[in-house]
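Data first, discussion second: the structure below is written as structure tokens.
A single protein chain has been omitted; all remaining protein chains appear in their positions.
Our next item is chain A:
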Amino acid sequence: MTAPVIEVRDLRKTYGTGDTAVHALRGLDLTVARGEYLAIMGASGSGKSTLLNILGCLDVPTSGNYLIDGIDTAEFGEAQLGLMRNRKIGFVFQSFNLIPRTSALANVELPLVYAGVRRAARRARALAALRLVGLADRAHHRPNELSGGQQQRVAIARALVTAPAIVLADEPTGNLDTRSSQDVMGILDQLNAGGRTVVLITHEDDVAAHADRVVRVVDGRIAQGVRA
């Protein structure tokens, strides 16, 4: 049997020290199988974003283990974590995080530049990704010339342009209206149908309904036996 794509054991994350310390994760366990479509729900401040940031190699846990494809990330140095973010994981932020004053195309190309892909190939792949999210005609627009939904779709194009095995999305529809939310969820459904592992955080039940499985985070742990 192959290792699960994501495996988390007794994950703890503490922000700050002493009296002001915040225990955002308190011994969380989670396993995500290859090709799974998982939704994470939970109250505000329960630690969902903290968890996803660690899964995305954007942050490191205070203690506990995080294994990608059975390999413990604790062994990884700065460079290897960078490589994971670049090749293995696509991350979609709630607040888009596009580089300002830079065209949609250039934003989508960014991971490919750092991956060392040549200009022509890069351009072609970035345009293909933009086409997939339905924004080919907006390639040369800057983020401030795009609507929130369009910006989020650019961000998704950036996350999927490297064809990562894992796509992580932190409230991808949190800032969007119903119509844009449906567009975004349609794209994520498509990615999952294409064989990618998708993990998303949401507060909305109809968004969670797209997932195969829903887990609930309560006080920094996965609540047992709760199914949506």
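In this text, a residue touches a chain if its C-beta (ideal position, glycine included) is under 8 Å from a C-beta of that chain, and two chains touch if they have at least 3 such contacts; residues count from 1.
Definition applied: contacts and distances are computed from a predicted model.
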item: Record-based protein name (UniProt) of the chain missing from this complex, from "Cytochrome C", "Cysteine desulfurase", "ATP-dependent DNA helicase RecQ" or "ABC transport system permease protein"; value: "ABC transport system permease protein"
item: Hidden-chain contact residue, picked from the options A:A3, A:A33, A:L67 or A:L83; value: A:L83
item: Full-complex contact with the absent chain, from A:V22, A:A43, A:V113 or A:A163; value: A:V113
item: Residues from chain A at the interface with the omitted partner, ascending; value: 53, 56, 58-60, 78-79, 82-83, 85-87, 91, 93, 97-102, 106, 110-111, 113-116, 158
